[in-house]
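Just one protein chain is left out here, and the rest sit where they should.
Let's look at chain A:
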């Protein structure tokens, strides 16, 4: 496995920016949930580039997305 992006929902829902969803290079990987007011990651599609972290942390000076090692469930 490799590191993938994960949204910190409580932090993300303070804003209504959706910027990471636009800058993620992968299709339908970082999406936005309007009802819950936060972005979410389809971890199986994430290639782990961490551009979303650059956008959230570096450009927007927020801290609502991080790279994590996903849990692996061996059958």
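As a working rule, a contact is a pair of C-beta atoms (placed from the backbone, for glycine too) under 8 Å apart; a residue touches a chain by one contact, two chains touch by 3 or more; residues count from 1.
The criterion applied here is as follows: contacts and distances are computed from a predicted model.
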Per UniProt record, name of the chain withheld from view ["ABC transporter permease", "Pyruvate:ferredoxin oxidoreductase beta subunit", "Carnitine transport ATP-binding protein OpuCA" or "Nitrogen fixation NifU-like protein"]: "Pyruvate:ferredoxin oxidoreductase beta subunit"
Contact footprint on chain A, counting only the chain that is left out: 18, 21-28, 31-32, 34, 39, 45, 47-51, 53-55, 58
